[in-house]
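Below is a structure I'd like to ask you about.
With one protein chain held back, the other chains of the complex are shown just where they sit.
Going in written order, the chains are labelled A, B and C, and every chain counts its residues from 1.
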Amino acid sequence: MPWTKVYLNVEEMADTLQKEGLRGISYHEAILEAQAQAMESDDRVFIMGEGVDDPGGIFGTTLGLAERFGKDRVMDIPVAENAMTGIAIGAATVGMKPVFVHMRNDFLPMCMDQLVNHAAKLCYMTGGRLHVPLVVRAIIGRGWGSAAQHAQAFHALFMHIPGLKVVMPSTPYDAKGLFLAALDDGNPVMFIEHRWTFNAVGYVPEEMYRVPLGEGIIRREGEDVTIVALSQQVYEAMKAAAILEADGISVEVVDPRTLKPLDEELILSSVSKTRRLVIADVAHRTGSVGAEIVCRIAETSADILVAPIRRVCFPDTPIPASPVLEEAFYPGADDIVEAVREIVKGS
Amino acid sequence: MPWTKVYLNVEEMADTLQKEGLRGISYHEAILEAQAQAMESDDRVFIMGEGVDDPGGIFGTTLGLAERFGKDRVMDIPVAENAMTGIAIGAATVGMKPVFVHMRNDFLPMCMDQLVNHAAKLCYMTGGRLHVPLVVRAIIGRGWGSAAQHAQAFHALFMHIPGLKVVMPSTPYDAKGLFLAALDDGNPVMFIEHRWTFNAVGYVPEEMYRVPLGEGIIRREGEDVTIVALSQQVYEAMKAAAILEADGISVEVVDPRTLKPLDEELILSSVSKTRRLVIADVAHRTGSVGAEIVCRIAETSADILVAPIRRVCFPDTPIPASPVLEEAFYPGADDIVEAVREIVKGS
Amino acid sequence: MPEATALDIPADIAIRLSRTMMLIRQFEEKIVDVYGVQDMKTPVHLCIGQEAIAAGVCENLRTDDYILTTHRGHGHCLAKGASPRELYAEFYGRRQGCARGKGGSMHPVAPECGVLGASAIVGGSLPHAVGAALAIKMQGGDRVAVAFFGDGATDEGVFHESLNFAALKTLPVIFVCENNFYAVSSPILARRCNDNIVLHAQPYDMPNEQVDSMDVLKVYHAAHRAVARARAGEGPTLLECRTYRWKGHVGPEADHEKGCRPKEELEDWMQRCPVEYLNQLLLAEGIITEEALAESTREIERELDDALEFARQCPFPDPREVLENVYYTGA
Partner (left out) sequence: MPEATALDIPADIAIRLSRTMMLIRQFEEKIVDVYGVQDMKTPVHLCIGQEAIAAGVCENLRTDDYILTTHRGHGHCLAKGASPRELYAEFYGRRQGCARGKGGSMHPVAPECGVLGASAIVGGSLPHAVGAALAIKMQGGDRVAVAFFGDGATDEGVFHESLNFAALKTLPVIFVCENNFYAVSSPILARRCNDNIVLHAQPYDMPNEQVDSMDVLKVYHAAHRAVARARAGEGPTLLECRTYRWKGHVGPEADHEKGCRPKEELEDWMQRCPVEYLNQLLLAEGIITEEALAESTREIERELDDALEFARQCPFPDPREVLENVYYTGA
């Protein structure tokens, strides 16, 4: 099905989609389109963020929106993440639907109070009398010697906070569909985009559609091992799967798409079949989302896994600047391949 | 050994310690003494925090220190957690050893930027040329209808951040020894105290001693199931163990004492023996420290556990105010007992 | 008691101000009365002594205006029209509480009359008021939003960030700082080098007033000017309302009993009780009689007794409700 397909390159897409007469666009175009359609169809939606009206257009994801909808609805803001998040919250409680864009996820600790102590809790602590329809777009991903403060990912932190939802689309199709679903959700949703996926391409329908929060997807079916891959690692996992196929190892790739709520069932059913698990993440190891997934499995039964699990993720160090150190720091398809081989061989 | 013992009440302590001629004091007295001795012996140490010089003395843990060491070294501060944390960091990089006290852990999201983006990373991103000897005392624990913003616990979040250390002492002995070790460590240490342990009593030597970071401890030996209990849950686990003993279930209680670095070996060796695991935590379930512990086990081997694991922790909801809801919210010894019975029966 | 100045507002407004202040005072004193029994299990931050601010500001507001408040928010909610029954029920953790027992004393809410909640994080609700004002501007109309907060909140960066954005976008928001000179037991001069909060408006070219808030008429007039500007699209105002709290930071005792501040300081301020002050003025001007005042007191007392009774008889939430309201699930 074209909407579940992960394309590893533009050529592959062109071949497939053009034949079927389907439109293929990039991830950043999908987000742009989703936002434009949302604003077009709903007066309550507005976009705020540092530089959203800037010529770069946040990796192209807000390009032209200020011109089209005006700077009041596509609002550049002061460099003041905490109050600005609180302002988004306040507006959300009285009928607006703000989309808050962070060019880098690393700036979220500045507004952790408003996210964790306020956005996440307002519905609960008012007994449901208020709620906070807010989408926080946070961009993660490796830069270019960006170092410790400019390439982090905090999805594991947000997953721990009741009241937040956490979404990590990997494909253009999901980017649009999950964005529109997040905007409809009525709750604060951390919408996490990996900058290395922005040029990924795929089938994206022109009309508005929703991909429901909390539903994962099988990107590739397999028998021997399950790779739960998050965000950009879905692409690495697909590459790894292709390599492993040549070895006769059949890999199932699961893309949870949303982390909170998590599609535990899908993961469990995959792992119950393959009985081996590798998690490919784009964040530090300790306390990562993978730990939660493994724990959910272990809560279900001690009999599911027949091999140790592996996490392919960042080491527990801040992010270094030097290209040599970055190379050592970032995991890729080869690391996934190695991890899979380890646990398939070992058992 | 008196220094590993968990006393469930003052009478038990009085009996045991007085017989042996050992001094027994409370957890809050232990912290007070540790800080006083640190300040006495090292000019670089100073304490800062909202209300540290206040008549309540932060649950008694700073009582009399301002009078003894002066308000310059026991410093009340503006309600400005982020800059004040940055100020502590700046002072720490040039030879001071600040202790930053937060009356409630819930205020830490205000200074998440300085903790996560700065304190945790300065050593790494300067290639070790600077370091940040900083102890952040953060108090967690159930209040009295304190609701969503005044009784949270964030140790799982900090555990995810490379460059931070995370300590959660449960006994007076460890409170003093770990505090002094944290202060010597030269790194930013999140020192997490549960307010329900402040009146716990135990043997505490008068001299300065250190309990090394990264070493857990067996609080009670057993054969059938391991309970890894954090902070105040150590007491609940001990109570549960006593109840379960009557049922013929032999419980081993492991107190990790520090979460980062984690004494993986100790936990592994206990679980390798009992092959059953319950984690008793004082925080929300999803993304909790327990998940990381289970994942470390699963990374080691798929053969260790013979039963599903259980997490006894907060549900994934913000904290409610009503006493009836609080009662439903907070887990205790009975929940641990039930969890143990489930996995012992089930296998 | 200082010399009563002449009453410079219509009698009906003055009488409403008096009644609102008395309602707040008696509401809080009733908590003092019952708190010792320990069945109201929520940390209460009483505003006795500070009533004139809530009353004087909210008298200028309509039901469709918004307010945001703090841990010390009972008075603001009452002045804006929140139901004493639902407030007490909330403090008793009951299902009919304004937040269904989820929020307690620190999180009152009453959207039906524009109370958009409270934060127990110092400074936390300030930007929410600015956000509400931004929404007003986007949605149109002449509604306004008010942020109540303490002097402690002005230590926090979020206060300054909020002021900046409100000024930048000319938003209809009024920042009402209740400067009671303390944050918990920390005196203001231990936290900043002067106690003139009002100065913080200046970098933003924002209109501002420092108001003696023992005199509710002064508060009323200052708020009147600020609200008029906001409704006219002229943007935000910072009001620094100088006041004093008679009770401790939390709970029904006074601070001098814990050694947090001198007893004389409290006594001096109590000489200037804002409720007494206005009532004396109304009596002096012949606007009300002693009897009418006494009857008013009794009437409020009856209303609050009824509210307390209601609250205590409300059922507790079902324990399973702990799992509800984590997420909004549709209207």
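Assume a residue touches a chain if its C-beta (ideal position, glycine included) is under 8 Å from a C-beta of that chain, and two chains touch if they have at least 3 such contacts.
Keep in mind that this is a model prediction, so the values were computed, not measured.
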{"item": "Interface partners of the hidden chain - shown chains only, full complex considered", "value": "A, B, C"}
{"item": "Sole contact to the chain not displayed, among B:Tyr7, B:Tyr124 or B:Phe154", "value": "B:Tyr124"}
{"item": "Hidden partner chain, touching residue among B:Ile89, B:Ala175 or B:Ile343", "value": "B:Ile89"}
{"item": "Which of A:Leu17, A:Leu32 or A:Ile77 contacts the chain that the document leaves out", "value": "A:Ile77"}
{"item": "Touching the absent chain when the full complex is considered, from B:Gly143, B:Gly186, B:Pro212 or B:Pro315", "value": "B:Gly186"}
{"item": "Residues from chain C at the interface with the omitted partner, ascending", "value": "155-161, 164, 167-168, 191-194, 196, 199-200, 202-205"}
{"item": "Residue ranges of chain B at the interface with the undisplayed chain", "value": "46, 72-73, 77-78, 80, 82-96, 113-114, 117-118, 122-133, 162-163, 165, 185-187"}
{"item": "Interface residues of chain A (partner: the chain not displayed)", "value": "50-51, 54-56, 76-83, 106-107, 110, 143-150, 315-318, 320-325, 327-329"}
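Basically, only the chains that are shown with their structure count from here on.
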{"item": "Chain located farthest away, centre of chain B as origin (C-alpha)", "value": "C"}
{"item": "CA centroid of chain B to CA centroid of chain C, Å", "value": "37"}
{"item": "Separation of mean Cα positions, chain C and chain A [Å, integer]", "value": "42"}
{"item": "Distance from the mean Cα position of chain B to that of chain A, given in whole angstrom", "value": "32"}
{"item": "Residues of chain C whose C-beta touches two or more other chains", "value": "97, 99, 101-103, 107, 119, 121, 124, 157, 326"}
{"item": "Residues of chain B whose C-beta touches two or more other chains", "value": "106, 110, 147-149, 315-318, 320-321"}
